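My structure is below; once you've seen it, I'll send some questions.
The other protein chains are all here in position, but one chain of the complex has been omitted.
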Amino acid sequence: MKENEWRIDHLLFGFSIEAIASYMLLSSSFVSSESVYMLIIFNFLFVSLTFPLNGTLTRKISMLLIGNIIGLFWNYLFSLFAYTVAYYLGESFNTLYIILSPFINLIWIVSFWSISLSTLSNSKNRKLGVIIDN
Amino acid sequence: MITEILEALFLILTALMITYLIRHYIFTLRVLKNHQKRRGSVTVGNVTYQPTVSILIPARNEEKVIGRILQRMIELTYPKDKLQIIVIDDASTDSTGEIAKQYSRTYGYIKVIHRNEKEGGRGKASALNAGFKNANGEIVFCFDADYYPQRDILEKLTKEFTDPRVGVVQGRIIVLNEPQNIVTRLVALERIGGYRIDQQARDSLGLITQFGGTVGGVRRSLLEYLGGWEESILAEDTELTFRVYLAGYRVRYVYDAECYEEAVESWRAYWKQRYRWAKGHMQCAFKHSFKVLKCKNLRLKEKIDGILLLNVYFMPILALLSWIICVPLFFLKTPPWFGMFWASIPISIYSFVGNFAPFFEVGIGAYLDGRTRAQWLIPLLIVPFLYNIPICTKALIDLLISKIFRKNGNNWAKTVHSGNGNSYIMN
Partner (left out) sequence: MRMIPNLTPITFIMLILGVSTFIFIMFLPALLELKKHKDAGPRLIMNDAPVMQPKMRETVLIVNVEEEHGFDQMLGRKMADVMAVLPNIEA
């Protein structure tokens, strides 16, 4: 396999999975709409920017799955937190939730995607027999 | 009525941010797909194209770094009989002038121009114009005093001028003192995104490639035609870029022509540098936006990209504005599409930093560079973004005040170089 070969096959497979996942998320009543949009954005970015890179398809799908689990868990946790805060401190804290939630949602997307990319970089360099890190 | 206005405003701002996001996404995909392809060496007949070259090095109080770049200039592989190096000692109060003079005494192709307090200290553009008057090369290059280029950088850059449409060339900048502290590491990430992805994509897509004011060269004839650098604008490099394109020429980015730079090492220095860039860029936006739209030398895609590039420093302010607007909008009436657009705004938060490369540009750029741990710092890019909001806001307010009251608010705040980069050079 060439170094940095553009993996079209992985990309197409990833988009198929992403389409199915997006449909399931949109149909779900357990996840808030903002979180659904964030998960769709995460899936789209992850698939389009990570799946074409070097690395096994299994690893990429695993990372995508883990990312979605983290996203869903975070959605549940933060929604519960916002509901509890509103219960104890008043309805106006819903405003804080609306303002902060997409922002905090993005933190996990950026963190997770960055770590995934780092994992793929490591596997790419290992394949080339180049050790970069000490 | 108010609700409708807020809704419309929110929609427009979100649409703008999504436009930038899509643009950067296209850039990332483009480079990812094509980065294996290399442009072949260009030769004229059997002879490598080697025009006479003048290198301008403006320096004001750069005693800690000037020796390093001059030593590097001596080591360049370009034929010395075709090379002229001009150091513009711009009213320095330290030993910059003396150090440069020592080199000029030993090497005939190095010349030093000393400017006193009256004529100097009026900014980089003024210093470059002073140097340009003494330049006799067919191609005029600029290097900042803290830079450290490849030895064969001139060969890589000059060969692009065999294309008569190319008026300016730009090389890649890499941060030398990256491991110094958190500021240098975040700036390095910004540079990776900006040069490895952004510039490269714009060049390969035939859009507006930016001349960065250093590690780059201009055709002497073109520069004479354009009247040199514009001294009233803080971002003289961006200003020159657009005048070049408006005149029908192009800027070519040469990604394998690399040069180290010494990045700012403190948040205070970061503020001063980015404030200058933001204000200068906004000055260019006011000056050139309309001209870009009307220009017959530019294709539609260049016009669109040019407008987006010119106005990029307004985006942190607009991102903040959209965030502020959502609060009353939420209380007055939450439209059904609110959630969808609101979800896209935070992505913009990680998109408008430094050279305004989104987090995915930075990540892919680091990946292509073979970095394995630099990506771990990407979440921290939120810090420079949040920092850029007051920087850009102040720059805009100061600019508007100077325009309304017709004051000359162009104070060139020089970036102080510590010379710490010297310890990272492997010589």
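The first chain written gets the first letter, and so on, giving A and B; residue counts start at 1 in each chain.
The rule is simple: contacts are C-beta pairs under 8 Å (C-beta built on N, C-alpha and C of every residue); 3 or more make two chains touch, one makes a residue touch a chain.
Quantities reported herein were computed from a predicted structural model and do not represent experimental measurements.
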(request) Quick one: say which of B:64, B:115, B:202 or B:371 touches the chain that got left out. (result) B:371
(message) For a quick check of understanding: of B:62, B:89, B:144 or B:178, which residue touches the chain that isn't displayed?
(response) B:178
(message) Suppose we count only contacts with the excluded chain; which residues of subunit A make the list?
(response) 3, 30, 74, 76-81, 83-85, 87-88, 104, 107-108, 111-112, 114-115, 128-134
(message) What does the interface between subunit B and the hidden chain look like in terms of residue numbers?
(response) 77, 148-152, 174-176, 178-179, 182, 185, 188, 258-260, 369-374, 376-380, 424, 426
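We adopt the following convention: only the chains that are shown with their structure count from here on.
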(message) As a quick test, compute the distance in whole Å between the mean CA positions of subunit A and subunit B.
(response) 32
(request) Give every residue of subunit B touching subunit A within the complex, in rising order. (result) 25, 28-29, 32-33, 35-36, 323, 326-327, 330-331, 339-340, 342-347, 349-350, 359-360, 363-364, 366-368, 370-373, 375-376, 378-379, 381-382
(request) Please name which positions on subunit A make contact with subunit B in the complex. (result) 2, 4, 6, 32-34, 37-38, 41, 45, 48-49, 52-53, 95, 98-99, 102-103, 105-107, 110-111, 113-115, 117-118, 120-122, 124-125, 130, 132-133
